[in-house]
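The structure that follows is given in the form of structure tokens.
As you look at this complex, bear in mind that one protein chain is not there, while each of the others sits in place.
Here the chain labels run A, B and C in written order, and each chain numbers its own residues starting at 1.
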Amino acid sequence: MIHLAMATGFLLILIGFYGAVSNRNILRMIVAFTIADSGVNLVIVAIGYMPGRTAPILDATVKAGYAAARIIDPVPQALVLTAIVIGVGVTALMLAYAYKLYEKKRSLDIAKFTELRG
Amino acid sequence: MLSPLYLVAAALAASFTLGLLNPKRSGAAYAITLVTLAFMAWVPAGWLWGFMAEGAQPVEIYTAGALPPYAINLRMGLAEAAMTLLITLTGLLSALYLKESLIKLGHRGMAVLMVALMAFCGIVLTRDLFNLFVFFELAAISTAGLILLSEDERALSAGFKYLIVSQLVSTFLLIGILFAYHASGTLNLDTMASARLPHGSAPSFALAFFLMFIALVTELKPFPANGWALDIYESAHPAYSALFSAAAATASLYAVDKLLLVGGPGWYPMATGIGITTFLAANLFALPQGNDRRLLGYSSLAQIGLILVVLGQRDLLGEGTPFIAFGLLVSHAVAKAGLYWLSGLVGGRSLTDWAALRGRPLLVFAFISFVAMLTSLPPFPGFYAKWELVRVLAGEGRLALLALILIGALVEAGYLFRWFGYMLKREAPAEAVNGEPHQVVPVYVAVLAGWVLGYFWGELSGVGLGHHNLLLSLPLAFALGFLLLDWLPAWVKNTLAITGMVAFFFLTYAEYDPLRLIFALIFLIGGAITLLASYDAHGRRIGFYPAAMLMYAGMVMLVRANDSFEFFAAWELLTLGSYFLILRGKHSEPHALSYILFSLGGAFLILAGFALAAGGAAQFPITALGQVAPAVAPWVFLLLATGFMTKTAAIGLHIWLPGAHAEAETDVSPMVSGILLKAGLFGLFVLLMAMGKQRLYGVELTHVLLWVAAFTALLGNLMAVFQEDAKRLLAYSSIGQMGYALFGLALMNHLGWLMALMFVINHYIYKSMLFLSVGGVAKRTGTREMYRMGGLIRLMPLSFIAVLIGIIAISGVPPLSGFGGRWIFYNAILASDYRLPMVILFLAGPVAFLYLFRLIHSIFLGQLKDELRRVKEAPFWIALPQMLYVGLLLAFALAPGLALRRVDTYLNLFFPEGGLHWEGFEITSDYGYWNPVAIMIVVAVIFVSLFAWLLFVNRRAQKVKQFNIVFSAERPFRPETTHFAWNFFAPYRKALGFLVQPYATTFWGALTDFLHTAGDLARRLYDGNGQSYALHFLAFVVIVFGVGV
Amino acid sequence: MVKRLGALLLLLAIGGIFTSLLVGYVPDTELNDTARYYAYHTAADIGSANIVTAIVITYRGLDTLGEVTVLFLAAAILGLVLARGRRQAQARRALTPVGELLTTGSRVLVPLIMLLGVYVFINGHLTPGGGFQGGAVIASGVLLLLLAGPRKPFAHSLIAAVESLAGVFYVVIGLMGLVLAGGFLDSRVLPLGVLGALFSAGTIPIIYTLIGLKVGAEFSVMLSDLAETEELG
Partner (left out) sequence: MSLLLTAMTFVLCIAMIVAALVSILGRSLPIAILAAGLVSLVASVLFVILASPDVAMTEAAIGSGLSTFLFFFVLGRVRGGERDGEDESGSEHG
């Protein structure tokens, strides 16, 4: 089950990269990057999962005393939280850049912005 | 010592509170930003002081009240303190520089700047892997944000390209971190380094480590995945690029270093490989660059690549790594920040627009200090670091890497000094430098920091490795003193210089052995006499005396050097000093560039030779060259000899000399030609004294030297014959004379060396005299072309006498010391068994006479041209040294024993048999005897009688009026070409022209063109398209994976 | 076309790296020692029922501080990037009339959304969810307001004040942790209280509330900046 989820995650990353590298439209590239981000999140969560265990929340069913035997690894979850928010932050920034680039040259084609070269 | 967490908290608190201020009062916001940045700089300064002065130990700073593997911890050690200080100081100075842009951008821009600096410090301090990722993301976003400071429209697309690549990088980094966490069970760097991996997970940990490593290395902008970085450097605001290249590079480098700590030695070769490819590729791409900021971008990529190489050699360098890595890092950071701040002051973006800086000498000094820092020249930290790096690499036998580093460094020196040449020599653009105080202050702070760090590194290398601090050696201090006195009038400085040099000679002449005494005599007293000619100049001559004194200081330190470090430091100092002197000439820029390139190339060969000889030993006295391991000795000999021969312009390595000596100023040419060439000879003397004969693959190296010397003498003289320009003629004749001296040295017997020494003295005297007299004539007649002169014997008698005496001395005609040289030479030949090269040398003799005759005949004899009627005698201060030299020549001709006797007995140490016997005026050798006084009298009598007879006969000679010549009824367009001196030796040219084809020039020209076009072709890789940069990154990951893992 | 093929090849190679990672992956049967430490010590030391929140706020507090700054940066830079064209855009924006359904719907839904958001980040240390999720929900509420009434001037200064104050308080609590409790961002400044009670786990609820407000404010600023950009057509 874990390997399946992780494989999907990796596949999503590859699809995301392919989308980012092949489409010349800037918005499409940003969409592709969000898909790659989702893929990364999926892989990370899959790493933390242990079959037959439950979420790391101490409540009636999971007593504080013997939580260690019942819960899955909480650390990847904490990291994914940060990763998702950072992913959104960067995506928002890229969208703003896309807007300004469009405002400057009235085109969203990445190949149009090659003044700096050599 | 405040906990660094206050640094983080201060940055965040300040940037959050800036939001509260209403946008109109951005002046107050700017004040808060400066105060916060100052505080952020003060925290690490306190720690650094604690570590340096009070010797505190590195401290772990815990957060969240839990111990490290379970919570994030920061570490504050000496390295972290120094780097955080470097980052925050650059940030503060850049913020000062960015006053207008920040205020225009509003409090948000200031908040982003503060957060960016906090992020860089965080990268340096944190010991937690995921925390490193968060700080890297913070740095990436703030970098993309700060790009908006720039007015350049293209900055926006550069920012977008950066975001694309940073998205890819963060994906790899995240996956790498998580899989490493899974394999090792912890996110803390130190625990991960020591974690005993469960047996099964080693390969997957390696893979995870690879992903992390490749992501962090991409932050260091490796080749080919660095297109985005160059676009940022070119389009962003210069103060921001300064921050980006100094602070961001420092942080990323330390992050990679921490990661390598976790990865272990297995990963060092990969780091070195990536580093060296980036270093070479970036330098190659920088060659054809026209835009100054893009060139600086390439140069900073190269420097970061070099430091990555040093990090990759950590297993070799051991505890020396911080000294070397920091030396290079600090030089790079200070110089790059300074140059970017300077580029903000210059209006235009092409390299020649920097000529606008010429109006402000202080900024010129700043520019050359930064260039010297980047090319690791003494007395800056880079020099000590490079010396250590080369010493260890050669000691451990990593010669291929060493060669690549030196080649890359030479290319870098090439484009940087070319840029300096453009700045000094190209015509200045219209608008001058527009620097308000708050923009100029950071530049001066950077220069001051550079020099202070140079002193500090000198102390450090003194403590650690026993080399004494360069800045404290008396000659260099004396030379640098002239920097402060540059506002004085020229003649005051001249007197000061002459008295300084003469005083230094009399203070120290007792310490030298007879051979070194001769060289010291020429360098100091000879130098003082040549400086007499500098009285002729008036005004302040900004920059002349520091450069001249730097050269003389280098030469004196060369003679006094007893270990390889001092010898090499002196060699580079005199190269630098002489380069600045030559560069002063009006059209000397291209020649000065070829001079500095050949000299630095030679210096690198010497550096490699010494490092090879030392075999890793920290202290390597020169005399120990004799005890070098036989397997390595011939290579050491080859390297050192070629290095020294670049200075004595042996054939093939000579193409810099004619241009450099001819285009230099009137009083610089004698210095550079008469004195500087002797430094090369001194090197060869030291080499041959210590190493003697060496065999390589059965070939006797000194035999090869002999042939090279013979050809140099012949071809040097031959090329001199066909020169139209008088100074070029003398320059080529110097090549010929150096060929003679080299020949004497290569004979490897008593008289051969004695002859070489005699040549050293002779050549100094008559070459300086000739250059001065020709300089005087050129000053008066306004031209150096010999066919434009003629008949100046009546108007400039003193110059005529000087040239006549010089001619007689060079050609070896009996009465003067030239003949003495020839006599010793023939005895030496008879004593040795080399016949064939001797024939070539004999041929060189009469050829020498050809160009000498041409010199005196076309300038002084023949009929006086109309426009030269009112020419006066050479200025007093130019004529006086000539007369002094004439006196010296006569004295030396009459009593050679004065100079040679003590050195002759000294040479017995090396070659016991074959010496001369000195009794009164009689000198006898095994094959004959020579009485200079008797010969002088005989020749004088013959000369006087002949002269009287000629005067008597000449009374009735018929005078032909000049230029009343008609070519089939129409006057020739350029009458002066009908002058007899035009194309004086046309028949010889037809006969021997094939020998004089410029093979060497075409060879070196083809080499530089090849490098240029290669760079130009390859940099098309960066086509400006963000997507292709992403592709380059993916390709980079795959290639390194394929090669490395 | 060549570029696409090249990209495919490269991605195949990277896919190879990923597959070898995937194949080499062996799920743990037992918690590794870091996770085991958290499992044992969270209840006793931090007193937070939600272990992930304990890690996010206390154990790895610096990460979260950094992450909040990431959002702060994104909002600030978004403002910078879009600010240049903002002044004139304000004047001449022709707007489609807002539909009846949207106005009444928003009047009903917005308070509920806000309530949900506040609930989420107040109970961050007890149930799944926390500052970020709560902040996002609040932002969507604000977004609804934006859509429903584009005419109403958006209270920029208020939102900015909320954002800055929340950030400053967060840093102050962090420093209090450094001064009073064990280290920077340590949540044991206040008593731990009873596990599972609303006011327990030291300063975690306060921190999560501040984060919720800040994230909500930042997202709203971002959305309002985007909303006020000019229609480029």
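Keep this in mind: a residue touches a chain if its C-beta (ideal position, glycine included) is under 8 Å from a C-beta of that chain, and two chains touch if they have at least 3 such contacts.
Quick caveat, the model's predicted, so the values are computed rather than measured.
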item	value
Which displayed chains the hidden chain touches across the whole complex	A, C
Touch with the omitted chain, as defined above, among C:G130, C:G167, C:G182 or C:G202	C:G130
Residues in chain A touching the chain absent from view	1, 4-5, 7-8, 11-12, 15-16, 18-19, 22-28, 30-32, 34-35, 37-38, 41-42, 45-46, 48-49, 51-55, 57, 72, 76-77, 80-81, 84-85, 87-88, 91-92, 95-96, 98-99, 102, 106-112
Sites on chain C contacted by the missing partner chain, in the whole complex	50, 52-53, 120, 128-130, 132-133, 136-137, 139-140, 143, 219, 222-223, 226-227, 229-233
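The rule we apply is simple: only the chains that are shown with their structure count from here on.
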item	value
Between chain C and chain B, distance of the C-alpha-averaged centres to the nearest whole Å	55
Chain A and chain B, separation of their C-alpha mean positions in angstrom	50
Chain A and chain C: spacing of chain centres that average the CA atoms, whole Å	15
Junction residues of chain A - those touching two or more other chains	13, 17, 21, 47, 75, 79, 82, 86, 89-90, 93, 97, 100
Multi-chain contact residues (two or more partners), chain C	3, 7, 11, 14, 18, 21, 25, 28, 32, 34, 38, 60, 63, 66-67, 70, 73-74, 77, 81
Chain C - residues contacting chain B, complex	3, 6-7, 10-11, 13-14, 17-18, 20-21, 24-26, 28, 32-34, 37-38, 41, 45, 58-63, 65-67, 69-70, 72-74, 76-77, 79-81, 83, 157, 160-161, 163-165, 167-168, 171-172, 174-175, 177-178, 181-188
Interfacial residue positions of chain C with respect to chain A in the complex	3-4, 7-8, 11, 14-15, 18-19, 21-22, 25, 27-29, 31-32, 34-36, 38-40, 42-44, 49-52, 55-56, 60, 63-64, 66-67, 70-71, 73-74, 77-78, 81-82, 84-85, 127-128, 130, 132, 195-196, 215, 222, 225-226, 229, 232
Interfacial residue positions of chain B with respect to chain A in the complex	130, 134, 137, 140-141, 144-145, 153-154, 156-160, 163-164, 166-168, 170-171, 174-175, 177-179, 181-182, 187, 230-231, 234-235, 294, 1019-1020, 1022-1027, 1030-1031, 1034
